[in-house]
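Here's a structure for you.
Missing here: one protein chain of the complex. Every other protein chain is in place.
And now, subunit A:
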Amino acid sequence: MSSFAHLPILPVVLPLFTGIVLLVLRSKALAWQRGISLFATLALIPLAITLTQTAGDGTHLVYALGNWAAPYGIVLVVDRLAAWMLLTTSLLAVFALLYAIRGGDTEGRHFHVLFQLQLFGLNGAFLTGDLFNLFVFFEILLLASYGLLLHGGGRNRVKAGLHFVVINLVGSTLFLFAVGTLYGVTGTLNMADLAVKLAQVPPENVALVQTAGLLLFAVFALKAALLPFYLWLPAAYAHTSAPVAALFAIMTKVGAYSILRVYSLMFGEAAGPVSGLLDAWLAPLALGTLAMGVFGVLASTSLRQQIAYLMVASIGSLLLAFGLGTVDSVAAGLYYLPHSTFSAAAFFLLADAISRARGPLADRLESGPVMPGARTLGGLFFLVAIAIVGLPPLSGFLGKFMLLKAATELPLMPWVWGGVLATGFASMVALARSGSLLFYRTHSAHETSEQITPTYFALTPVAGLLLLILGLVIWAGPLSDYATATAAQLLSPQHYIEAVLGTTP
């Protein structure tokens, strides 16, 4: 094997080793830990770009761990979707880490170790081609996320963390039940092999496979915060520290990724008796999520709670695009995915700067004193709000426009148009109200010493994430082409199966 052939494993191994090294160096100076952590996270970007370029022409890089051939060994598979998710994660992680280096990483212990292990779990989940291995990477990223969520401690954080941990442990149990059932029926866990076996499942086992498939959907819906299972998200995200909330913007996308991967590969059109398993579920639930998310946005009493509900709404739009199931709609979803990740992360970081600038009032949506640095903060708030609501000229508008355009020919068209446009309008109204409350309806009490002027260092990550969103607009042509190619690749999984199993049917 040439050294290039080992490329797919590097995004998994690099954060793992960095995490271990940081654990060994935990007594060393903080500057060292920050430097190593930042360097390792930065190194993920060129890796992800190389993988995106390699996968961009439609090849599947298959890496057999321990050189055990699929379906007997575990494989890592880099296709367009996996590379796209890796790139989004690495870009997001750099800015979240930059914000943490500002001082948030000293509130508790082992922040950088947990951060790297979280990246380890995320990258592994995007790359693996094995269902049980996906479970293992889910557990890794969840265990790191428990640690990060509770980072710094405090009453509300512990309470929200307890709910988050318990609900995810129940989710893990369901995941194992679903995986076990699929293994019991088909005798394999490799996703490509499962796709082949499920297409030939005998009629007496169809109900069993459908049960397992829907159970798996429930687990992914829990991670993605889809309609009945979104209630854990606002409490957990609103109470954790800002860099962690920003990094967690990708966590819900892991659930969305898994839904897209598993149901396009294993329950797609080629799956015979079990195809179209989610047709009746995903789009309606996504529309419901969109509606409930926006009701939450309108009813929120604090800014960070409002952003968390905006995130629920964006998951609704994303899964709606995936649920419509055409090439154009999935492409719209894939283009919208990095946008919604970056904009939610930028908003969480900005909300932290705003709540510091307001002193004891923090981010509660009540009229308060004039903020120091209000012009900069207000300008950034305006830009981020435009991005997250999806107004032109930023990429949220383009993503939603692609979704609406993809839906014109479909029977669900009135629901999609009505849902997306109405919720967009409602969240715009809600953010206009929050913005005017925070920045205009101030009383002229003199500034207290607890109000911290935001430094440029603290606002750089927000501006950086906004630049990424701008980049999504400037290179919208090539990026949406890439997204369309990704969607086309996903909806005809034959090549994936051939690449993994090394057979031509």
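We take it that a residue touches a chain if its C-beta (ideal position, glycine included) is under 8 Å from a C-beta of that chain, and two chains touch if they have at least 3 such contacts; residues count from 1.
Just so it is clear, contacts and distances are computed from a predicted model.
According to UniProt, the chain absent from the figure is "Na+/H+ antiporter subunit C", selected among "Copper-, silver-or heavy metal-translocating P-type ATPase", "Oligopeptide transport system ATP-binding protein", "Na+/H+ antiporter subunit C" or "Carbohydrate ABC transporter membrane protein 1 (CUT1 family)". Screening A:S172, A:S275, A:T326 or A:T453 against the full complex identifies A:S172 as the residue touching the chain left out. Check A:L25, A:L143, A:L214 or A:L437 against the missing chain and you find that the one touching it is A:L143. Think of the hidden chain as still there; on subunit A it touches residues 132, 136, 139, 143, 146, 150, 153-155, 158-159, 161-163, 165-166, 169-170, 172-173, 176-177, 179-181, 183-184, 187, 189.
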